[in-house]
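Only one protein chain is missing; all other protein chains are in place.
So, chain A:
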């Protein structure tokens, strides 16, 4: 199995900070894996995700995604890689409030030609509809402006957007922290099923240790990170 994410001698320091926030000697995540990354608040989880998503950069060879060294790509190429191969789910406020749920989902293909190509058998609109239906949104709900949906529904729409067009990697940054337990477990289950269907790698970030048993692999950030950990 090929690797999806490969970190080597990662060093990251925010501008103005004294010590590096992240200092990770080694981390490898294979394709199709489902990984939980746990860490305390302020420990640098979101920062690490930003690095993997190509928003922030570090030195050469430190972050490789799908075999590509992000430091070797320019801004535009990194944006493209993210558009085509990474689905990103935030903790909250994932959607553009002025678009309908379905339009928010199809937006995933706006900047991603590769995703559009993978959908070519079916129209983007059709695929988005199926995906949303599978995640439990009725056709009426799909046409509603997204700000009218409940938080749980919004998170499912965000998941659909991340999944549309089968990207190689889904990054979820505490997507369940605004949900109650029942919805949370349900949401994670849906995410698992969808990832299985597309053989998608899932990197799931949380500060909630109780989720660890649900994942085949759980990583403690404090165990792999030798950088300066902000006091919680």
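Note that contacts are C-beta pairs under 8 Å (C-beta built on N, C-alpha and C of every residue); 3 or more make two chains touch, one makes a residue touch a chain; residues count from 1.
Basically, contacts and distances are computed from a predicted model.
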Original post:
UniProt name of the unshown chain, from "PQQ-dependent sugar dehydrogenase", "Oxidoreductase", "ABC transporter permease" or "Cytochrome P450"?
Top reply: "ABC transporter permease"
Original post:
Among the options A:6, A:33, A:127 or A:173, which residue touches the chain absent from this view?
Top reply: A:173
**OP:** Touching the absent chain in the whole complex: find that residue among A:27, A:112, A:137 or A:224.
**Re:** A:112
Original post:
Among the options A:10, A:35, A:95 or A:119, which residue touches the chain absent from this view?
Top reply: A:95
Original post:
Where does chain A touch the missing chain, residue by residue?
Top reply: 46-47, 49-50, 53, 55-56, 75-76, 79-80, 82-84, 88, 90, 93-99, 103, 107-108, 110-112, 161, 173
